[in-house]
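Structure below; questions to follow.
Here the complex is missing one protein chain, while the rest keep their positions.
For subunit A:
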Amino acid sequence: MPQASLFRQITDFANRADPYPLYEELRKTPVLHEEDGPYVISSYYDIEALLHDPRISSDATNVAAAGDDELSGPEATGLPPSFIRLDPPEHDRLRRIANSSFGPPHRPRRIENMRGELGEIVTGLIDGFGDARQIDLVDEFAYPFPVTVICRLLGVPREDEPRFRAWVDPIVAGLDPDTRTSAESERTAQEARLQLGMYLNGLVEQRAREPRDDMLSDLVNSRGPDGAMTTMEVLSTSVLLLIAGHETTVNLITNGMLTLLRHPEVLARLRNDPGLSVRIVEELLRYEPPVQIVPQRTCIADIELRGVTIPKGSRIWLMLAAGNRDPERFKDPERFDPDREDIQHLGFGSGIHSCFGAPLARLEAQIALSELARRLENPRLVEDPPPYRQNAVLRGPRHLNIAFDGLR
């Protein structure tokens, strides 16, 4: 039987639990191009360079023109693209407005001030394990925690979660390269995005009348030097923040606990020293990044890379997770080592699209992992590897069954 192409193997669900040997293979051809597929970039330095390259576009219409059928432009969706799918100057304007209610300079301590609240949510969830001696960490902790947080931050009622989850799931599935070949799932994702936008529109209209201390109110009432977002822009931004605000963190926490259970000596150290969580989370973002691939880039000029000319108009996939284990950049890259001297990673991307929610994601994961380490007595994996989610882009376990002897 002929070997399936490297590109196909990566998107193949059968390899989801451990794609790293494939990534190693991939790095042997740092600029890989198979038939009509994208140019797949897997070395750390190349990815880093392309993330700062102004000849690379994230604009949904450019990407669609390059033959990516995932998003066929604003008309089809009813919602304009969010800033993650836009280039400057529109990207910059929308991101600046969104940031003015999220971080410095306007709200310098918004995230840090949530520390106590995050701790309470985590405590509540762990207390909720009750007398159980085995849990699914995803359903009972790693998912509900960031959902609760992003709901509070945005101002979305937590009890509506079952409603919006029905729309979030198909949108996230639409990001998966395996499913997006189907026009049907494509339509479903677009429809779900519109539905989610309409749901959020109800909240936005309410906030326009009665502002509260939440990001929806800030977005709808933004009046900074960049002016206001249109209602449609508020909606697409809210859809983005709601989804990106939890779909990635759930994987960071789950991958984190899985990795710690596979490295019990690190887990034991974390139990005694919660401060170690800072280094652990950074190393996790290198070792098991929740976003493995950035598939939404097109080049708007010919680009020469390692002797290969990537023609103008080509699609480009940036393999963040492969770059994170590039031996050209990291000593002993396959080793999980929170003590490494220069913990760097592409886990949050880089350049103008670098993760908007990074400060929140870091804090959530630090608190979640240090509290799990502190409170679970003798935790252990029930199955290894655990069952994975379908998605190759947002990669993480669908369930993580953990047994333990009790709660501290």
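The criterion applied here is as follows: a contact is a pair of C-beta atoms (placed from the backbone, for glycine too) under 8 Å apart; a residue touches a chain by one contact, two chains touch by 3 or more; residues count from 1.
The rule we apply is simple: contacts and distances are computed from a predicted model.
Enquirer: Could you check which of "Na(+)/H(+) antiporter subunit D", "Nitrite/sulfite reductase", "Dihydroorotase" or "FAD/NAD(P)-binding oxidoreductase" matches the UniProt name for the chain that's left out?
Expert: "FAD/NAD(P)-binding oxidoreductase"
Enquirer: In the whole complex, not just what's shown, which of A:A64, A:A208, A:V308 or A:I352 touches the removed chain?
Expert: Answer from the full complex: A:I352 touches the omitted chain.
Enquirer: From the list A:I300, A:L381 or A:A403, which touches the chain that is not on show?
Expert: Looking across A:I300, A:L381 or A:A403, the contact with the absent chain belongs to A:I300.
Enquirer: Who touches the missing chain here, A:E25, A:D92 or A:D214?
Expert: A:D92
Enquirer: If the missing chain were put back, which residues of subunit A would it touch?
Expert: These residues of subunit A touch the chain that is not shown: 48-49, 52-57, 59, 87-89, 92, 300-302, 350-352, 354.
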